[in-house]
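Here it is, the structure, as structure tokens.
Selected chains from the complex are presented in situ; the others are not included.
Chains here go by letter, A and B, matching the order in which they are written, and residues are numbered from 1 within each.
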Amino acid sequence: MTGSTTKTSSGRFFEDFALGETIVHATPRTVTSGDVALYTALYGPRFAVQSSQAFARAIGYPEAPVDDLLVFHLVFGKTVPDVSLNAVANLGYADGRFLKPVFVGDTLSTTSEVIGLKQASSGEAGIVYVRSTGRNQHHEIVLSYVRWVLVRKRLPGTPPHAELVPELPAAVAPERLGEGCPPLDPAAYDEALAGSRFRWADYHPGEKIDHVDGMTVEEAEHQLATRLYQNTARVHFDGLAARETRFGKRLIYGGHVISLARALSFNGLGNAFHLAALNGGRHVAPLFAGDTVHAWSEVLDTAPLPGRGDVGALRLRLVAAKNRTASEHPYKDGERYAEGVILDLDYWALLPR
Amino acid sequence: MTGSTTKTSSGRFFEDFALGETIVHATPRTVTSGDVALYTALYGPRFAVQSSQAFARAIGYPEAPVDDLLVFHLVFGKTVPDVSLNAVANLGYADGRFLKPVFVGDTLSTTSEVIGLKQASSGEAGIVYVRSTGRNQHHEIVLSYVRWVLVRKRLPGTPPHAELVPELPAAVAPERLGEGCPPLDPAAYDEALAGSRFRWADYHPGEKIDHVDGMTVEEAEHQLATRLYQNTARVHFDGLAARETRFGKRLIYGGHVISLARALSFNGLGNAFHLAALNGGRHVAPLFAGDTVHAWSEVLDTAPLPGRGDVGALRLRLVAAKNRTASEHPYKDGERYAEGVILDLDYWALLPR
């Protein structure tokens, strides 16, 4: 046999998704202390629970957990070759829950169930809703979330086998939070070492916090990150192909922005050590190398966790903007996002009480 | 005593090599999970065997082996200060065999035997042939390969002590393959997790595979990689000195290109998890930061391994090109390499049967 073969994957198109099917994604991944160090080098997080074995053990963890967003990126990265290689846009996230802490040495793998399909009005693409589930080597679910993506059709006009738009909660209910966090001893939580004296009860709905610091992003950084997550989306790596796109350059993985903004949020939310749930998220505008990211947060809600006196939950809106500071809390001008806003993330964080 | 000393090494010149001598190279190196994570971040490989402890153990490895090319770079890097600091060009590789899997925690060291010397016609340089041998902390050989390099003379015109051009095989014979791979259980090899349903028998000589994806390389990336390998070749790091060279800029380590092309080859060769042997390799043209690498492969041969029903070997030509896609399988135009081709690598990979 001579000539080209079809052994390479060109990704799924809208017609290739069937309602109810489960996709087993490739490349299980053992998380190592090398991944953790790179995560620190890429974003500079300073939460003591993830940074120090001694601190984590003192409050009740068996050992220091891996940063929740590193888990998210590793679980997410595996879905890209099957779900979003032909995506026009990543439209949203919902009902994301971190259900077990992940430790160095755990091996993560991901499956996705197709829970919704909807043809776009143009007829050239459609929206695919998947529930992606990350599991550890004991087959325990560590993360579950819904994502929906606008995916090109192979043949414009083809209808899907079935259409269904799933009902999704606007936010994860407080009583569904906390499984990813073991029982802790808040008295053993050392505020000086943690870097903040503000605990759960010190935050109030409506409070806005400018995280002050800014980070300029380099091509090498986001490429290292996105490869670390084994995320294969071409738009992040191929500068040659990028010249032909409307941006003319490589796009930075949206998850890179989430991690940058979350690391910046330490200044003001230093005790918000655990990301318990992702209520929703929108990548409002693209980020490019050379841009500088600032971030601010608004406390949307606070909730105790049923039966737990150790930790409480804050519902937070985390907004990232590029090439402007966050001192004026840029968000929306009427219906539209304000100039420079790139991320609008809604999540629940846990803090010691 | 005052003034400069000669405590620094300026590397060996052609006259400094003696036929038959063995050079013990400096800086033994313990391989860590940090090295593995950086390797993933630098190239984005997705072979399940190296990525997952669980996957590797399921098929018969005691634990996940370190990527063969990371081993190659670590073993190779040590030879640079002694062999190629004054090299004009790295001319070729032959008879490279991976003989033992390397695991996290192993300590690698390298020796090189001078097996050939040949004065260049110009009289200003000569070709040095070395067989370099990488060993682990148990003194077991993990990698052995021949490399030849054009090395400047200290004094143009000096003849070498002796001249000998070693006979080298065009390719490693199939019966000499496989020592680096333990007996595996091909039934336990999960194709969904591996990301490819194509096993050894699905590939045929003459088959060409465009690996589709492209990677643009940044200065920070290749510098991080090359320092990780403790490779000290100045051309990769010193932008000031590079201004005086014919390129006017830093050159990217040729091994970086090999690793990029191999990682790209996952798309089409997702089960070719083990690099068993390097038959030969040529760095056809230099790569610079800002360039984009694409790659394609041709199946040159297929071979069962004597006495083994678990894995089979594919002899592959891996071609990398810069700033052009590989959809047309760029290779040679007559005698000359086609525009943009930068790497012509001939190797044996093992796949599950």
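Basically, a residue touches a chain if its C-beta (ideal position, glycine included) is under 8 Å from a C-beta of that chain, and two chains touch if they have at least 3 such contacts.
Predicted model, so just to flag it, every value in this text is computed and none were measured.
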With 2 copies in place, how many does the full complex contain? 3
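Methods note: only the chains that are shown with their structure count from here on.
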Taking the complex as given, what residues does chain A use to touch chain B? 1-5, 7-10, 24, 26-30, 32-35, 37-38, 81, 105, 107, 109, 137, 218-221, 223-228, 230, 232, 234, 237-241, 250
Interface residues, chain B side, partner chain A - complex: 32-38, 40-44, 46-48, 51-55, 64, 192-196, 198, 202, 204, 206-216, 218-221, 224, 267-270, 290, 292, 294, 323-325, 329
